[in-house]
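Below is one structure, written out as structure tokens, with a few remarks after it.
What follows is part of the complex, with its chains left where they were.
Note that the chains take the letters A and B in the order they are written out, and that residue 1 is the start of every chain.
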Amino acid sequence: MGCVQSFRDLCDREKNTNVRISLPAVCFVWQIAMIILFGVFIRYNEESSPFWIEHRKANNISSDIENDFYFRYPSFQDVHVMIFVGFGFLMTFLKRYSFGGVGFNFLIAAFGLQWALLMQGWFHSLDYSDGKIKIGVENLINADFCVAGCLIAYGAVLGKVSPVQLMVLTLFGITLFAVEEYIILNLIHARDAGGSMVIHTFGGYYGLSISWMLYRPNLSQSNRLQGSVYHSDVFAMIGTLFLWMFWPSFNSAITDHGDGQHRAAINTYLALASTVLTTVAISSLFQKHGKLDMVHIQNSTLAGGVAVGTAAEFMLMPYGSLIVGFCCGIISTLGYIYITPFMEKHLKIQDTCGIHNLHAMPGVIGGVVGAITAAAASEAVYGHEGLINTFDFEDAFKNMTPTRQGGHQAAGLCVAICFGVGGGIIVGCILRLPIWGDPADDNCFDDEPYWELPDDEESIPPVLQYNNHMRNKDVVESNFSMDQSDSRPRV
Amino acid sequence: MGCVQSFRDLCDREKNTNVRISLPAVCFVWQIAMIILFGVFIRYNEESSPFWIEHRKANNISSDIENDFYFRYPSFQDVHVMIFVGFGFLMTFLKRYSFGGVGFNFLIAAFGLQWALLMQGWFHSLDYSDGKIKIGVENLINADFCVAGCLIAYGAVLGKVSPVQLMVLTLFGITLFAVEEYIILNLIHARDAGGSMVIHTFGGYYGLSISWMLYRPNLSQSNRLQGSVYHSDVFAMIGTLFLWMFWPSFNSAITDHGDGQHRAAINTYLALASTVLTTVAISSLFQKHGKLDMVHIQNSTLAGGVAVGTAAEFMLMPYGSLIVGFCCGIISTLGYIYITPFMEKHLKIQDTCGIHNLHAMPGVIGGVVGAITAAAASEAVYGHEGLINTFDFEDAFKNMTPTRQGGHQAAGLCVAICFGVGGGIIVGCILRLPIWGDPADDNCFDDEPYWELPDDEESIPPVLQYNNHMRNKDVVESNFSMDQSDSRPRV
């Protein structure tokens, strides 16, 4: 800990948030790299190439509707909405960081999905006959999933990092994700349709570890901007609702055709409904006068979707889904009330969006629920073919049994945690280098360093405005004349 | 009326909006009840259980794409968006009740859909061989539909009730809905794909009757908050547009596979387009200087979708859809201009969102249009098989004729109205009991009693702020010190 602290101090110098060289440089270089790598490696797969017609006839596929596009495209679009509108708007809740919330989310998701197509492609979709990655709609969904892990991590450091740091966080995050996913799904042969372990546990601990490395001891003194205003909370509800509504698509997007997708959607739908009620109950019970807290409604209502991710395709049973949602609503809301302040005070982890309560904890619960459900599977419940099909007991894993599968699930969960924590610490070290243009404590949770802001005096409370004007008048008189286009007073 | 009034007076006591015990209690008890009932009754159906593979082979179903999931899931997700974002954001238009609009909508929908799965399951999906309800994606859609009835009712009492009252309203609403639906669809054998009668007529009159029972004679004196601000109107347009766009999915979600879904979508698309034009026309014609009123654009543009609900799957013909939309745009907008003020003044019905104009009246029109269209059906227009298939003239109803079907449709409409009015009066009586924590007249349309609000002085006009500060200073000085965390001045 002492060594970590001294490394922190080493890196804590005067902050310069000017990213005029570094941000364009990173964007250009990486995008050009993507073009080259796509040129070398990425091709259409059988179902998205014009040879589909001949392939169809040769394989006696009766109709174009059998193209995987029609099985998965509606789910893909729902997932896509979750990534860009769901995560993006959920992060607009801060009063003066809505541009950064939705805008940087957009930027890193757009970069991340390209890199994810490559990384996941090398592990999962490489055609060894010609050394090319063959992509179709399922790859697009997986790329969006992969990006989700990094967007979760962004939630922990929201408002405290520069866009360049976010690009770095994403580059490493996607890379770690793809490796971790390969180990968990292919080597360990754990099942994780909705990504409780692979996406949420990994993404959560990855973000928390980075936030720990980037701890800002004096941040609480400048937390004037670390809160919402009335309308920013309504904007955040857009994110919440699109995440909530489309979570059944998230958990069912890459499960088996037919009953797999069907069951995963039902289980997720039920778990989420249950979570809403217990979130409201705990939120009301623990506030004075029984008033509800928007932070809980915006976040904890989603915990059930996370926790049901692994087991959604199993025979969790409808009441099982309700129970999972029931518990997660309670745990996640209590997390916001007790654990987040505790972590900030005692563990030096500042978690802006509370991803520990929304992703990390529910993700771990999801992994455990998945292991138990898998271990309890039997032919009586699944049928002979159903069991093989659901757990993919084929080829090298022909002799797998449900109990052993349960153990493998638990092993997968451990791998996800290790990758999250370990990767986060390493990437956090890199992000502490004083070259990334991150904001000073005073500029945290403020769009001002990275965005041209419109002139709207009224969105700052009049009392504050007066104070600001006074302070500015004395201190940074010259600053005003320089920056007249931007009449918003700054602190 | 005298008796009703005296009952009202009896219940009008000092208001205590603290729901810290009652709300968590209701949420916990009901959610636990749901878990138990789901445990006893709810199972996956053939298409969502792992036995699907064997079922498919046994029934010579050539492909997984024949699973009902792929026929209905995209429509389900659209309906889901309508329920949570559509209804939710449509109710954010009030300047200080956006949290309540979208938040309580979220709460009661999440509870309602669980109870609806059970209630509708007992009536429609009970497998008598083992006494279990077997659910699939169609049940999820129907549960969302069922919830819609209660959300419509919420529109009438928006801002005037406590969350506990809303939970009660929903519990009884879902119950009544399921019974009414069973009578109309199964016993009377009326067809109602888009729920003009079953959902909108019932929901509309249910809400209006409750609002009548909960009449607040002095409410108009405190209506400072019963209006919108610029940005809350834009938020409400999110709700409007998602309802408008996805209404074709709503009306086609549970119609017959193939041409049924196809035709219902086309008819709804056309009716809604037509409604927009007449709504704009009437709105402009009846305002001074021809200015448009956002209330009309937000609500009346949707009336055509309601009114075409029953007949959408019939051969209404494209021009028929346009005519229905044309009339409903006019009637609904005139309703906002003349009928809503009339009802408030003379009938003691305070209808916050104007659900009479958006759901009740168009719902009745929809029932009538459905009856006429059904009565006019013939083999020349539908074909022999098409007629049987569209109207489900099978089994016990093998000898049904279109003219008789028209009569049955009309009977269904009457049942919906009776259940709505009767149920609403009874539930309204229950909700008048002085135990539910509903707000005083002064606290209506205000999020303050039930939500922790962020500090944002600027969302109250400066002039008002000054007055409030002055008033507060004199009157509730002590209150301030108690509640320092919430610096928003209250009236």
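Note that in this section contacts are C-beta pairs under 8 Å (C-beta built on N, C-alpha and C of every residue); 3 or more make two chains touch, one makes a residue touch a chain.
What you see is a predicted model, and the numbers here were worked out from it, not measured in a lab.
Undergrad: Note that 2 identical chains are shown, then give how many the whole complex contains.
TA: The complex in this structure file totals 3 copies.
In this section, only the chains that are shown with their structure count from here on.
Undergrad: Fitting the CA atoms of subunit A to subunit B, what rotation angle results, rounded to the nearest 5 degrees?
TA: Superposing the C-alpha atoms of subunit A on subunit B needs a rotation of 120 degrees.
Undergrad: Give, as an integer number of Å, the spacing between the C-alpha centres of subunit B and subunit A.
TA: About 33 Å separates the centre of subunit A from that of subunit B.
Undergrad: If we count contacts the way the header does, which residues on subunit A are in touch with subunit B in the complex?
TA: Within the complex, subunit A touches subunit B at residues 62, 65-66, 70-71, 74-75, 78, 95, 227-234, 237-238, 241-242, 244-246, 248-249, 257-259, 261-263, 265-266, 269-270, 272-274, 276-278, 280-282, 284-285, 287-294, 297, 301, 315, 317-319, 322-323, 326, 381-383, 385-387, 389-390, 458-463.
Undergrad: Show which residues of subunit B lie in contact with subunit A when the two form their complex.
TA: Per the stated touch rule, the residues are 17-21, 23-24, 27-28, 30-32, 34-36, 38-39, 42-44, 47-54, 56, 62-65, 67-70, 73-74, 77, 80-81, 84-85, 88-89, 92, 96, 98-99, 102-103, 106-107, 110-111, 113-114, 135-137, 140, 163, 231, 235, 238, 449-459, 462, 465.
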